[in-house]
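Omission of a single protein chain aside, the complex is shown with its protein chains in their original locations.
On to chain A.
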Amino acid sequence: MADSKEAEQVSTSESEQSDLIEPETCIHRENSMLLPAENFISIDYESFENYDCQPSGVIHEIVRSNSQDKSEETPDVVLSSSNDEFSAGEDKEERKQISAKELASALTEEDIEEDETRKPEWRAQKKHIFILSEAGKPIYSRHGSEDKLVTIMGVLQALVSFVHDSNKDNIRCIIAGDHKFVFYVRDPLILVCVSQGADSTQQLLLQLTYVYNQVLSVLTHKTLVSIFKQRRNYDLRRLLSGSEKFLDSLLSLIETDYSFLLGAVRCLPLDLQVRDMISQSIIQHARVKDLVFALILANNQLVTLVRMKKYYLHPVDLHLIINLVHASESFKAAESWTPICLPKFDSSGYLQAHISYLDESCQTCLLLLTVDRESFFTLSDCKNKIKERLLKYNGLNAIGDSLTKTSYSINQCGITDLRHFLYKSRSTAQYTSPEVEAPYLGTEEQERLFGLYQYLHHRIHTSARPLKILYHVGPHETLLGWITQGFELYAVFGPLVTKPSAIHSINKLLKWIKREEDRLFILNSVTF
């Protein structure tokens, strides 16, 4: 505690600081009992239904087990002291009972008001995302400025609380033509998605949970809850300002990257020996106390992940890390020291991330995640050593080569008729897929392909009626989805393929993947 000054100096010297909020409230230590081990969600993504649980205390556990002497309590989070915006009256305001009348009048007011919702281009957007507080205060809107969307946010809040108050029920979604309105109420936030795309309601709900987790990764669950406990009318935008770009980036990744749909991570194809060498470099040079995860990312793909024994990185958390790197240009300018909350790992506190690029072209990014807020210089040192070793053994070149080859072409699998596929290894939550090629090169065609996969995935994973195999012959392509204990495979063929030849191709493909497995996936997890 005494030398927290140093940490502050470091963080102010980093350019990224403005993007993230309140770095000094990183880790909250509390006296709560440690959570049992099963609460740490393993890397297996299958248990998505558990998304509701918010693990907390992991960070505390690590800190305590490593430094018995530091077990004294730190004071609770102090909210930004500038509470001039609030009048006491607002705080005491009772939860309004919304009558149907008010609900309807809120809607008519909207017509009078000059607002965003009347603009045709706003209305025509494919997917809207709104975040608001339970009091109806706007927090985020993907399209248009929240300031001009006060009325619609009010209506959303009114709908949620009306349904809740009148029937002790919870609104889930509304369907109107091609539009789906999906509601996700996570105390103290309300998240709503309005989509006219191919996504199913379950897929939209999953996307909203990602958005929610993104908010947590900036604020932590604990802070979020305590803020609204103190002031129901708090304007959360003040704490989130600067982090909208992470939400924007996350939402566009969700629409183009199959990782989110599959709940899996894509690995950069590398020869086993090269990847081992890279992992060994990290283990050798980053064996530092309190370092929980060390990972290298290249173009949103995972190169390697080294973890503290006992702790796992959940794919959802990894996606948030990937998004953090993806959305920030500033990491390219200098080594950064940034707090990040990984909601599946510990939603109550921050990990401290040391983020740096290892190569000149800024493609290979090293992340060192620790619970020690004062270890910037130690980790910076580790980074230099890792970089040195990777240069010496051509690790960076290998990564660069793999990146320039832009994954692999479907031709490499040697299978005719097959246009594209996604293969997910279920036990490792990793997936592989070839480059998108003709006829899916245009943006519109790519969106359509994405829609096809969404359809396949949705129909197969409908929770009440799950399927093992789905074979669909449509006008433009033939689709095959196949789920087994070990893998999920989604394949797209030309429309004229026959069933026996499609099955033959799939068997061939599975053999090819088996042969290339070492290169395409990280099969054994490496620990410190």
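Observations
Definition applied: contacts are C-beta pairs under 8 Å (C-beta built on N, C-alpha and C of every residue); 3 or more make two chains touch, one makes a residue touch a chain; residues count from 1.
Throughout what follows, contacts and distances are computed from a predicted model.
For the chain of the complex excluded from view, the name given in UniProt is "Vacuolar fusion protein CCZ1-like protein" [choices: "Vacuolar fusion protein CCZ1-like protein", "Late endosomal/lysosomal adaptor and MAPK and MTOR activator 4", "Queuine tRNA-ribosyltransferase catalytic subunit 1" or "Small ribosomal subunit protein mS29"]. Only one residue in the set A:I62, A:I129, A:I171 or A:L291 touches the chain that does not appear here, and it is A:I171.
Contact between chain A and the absent chain runs through residues 99-101, 103-104, 107, 110, 117, 123, 128, 152, 155, 158-159, 162-163, 166-167, 169-179, 181, 194, 196, 201, 455, 459, 462-475, 499-500, 503.
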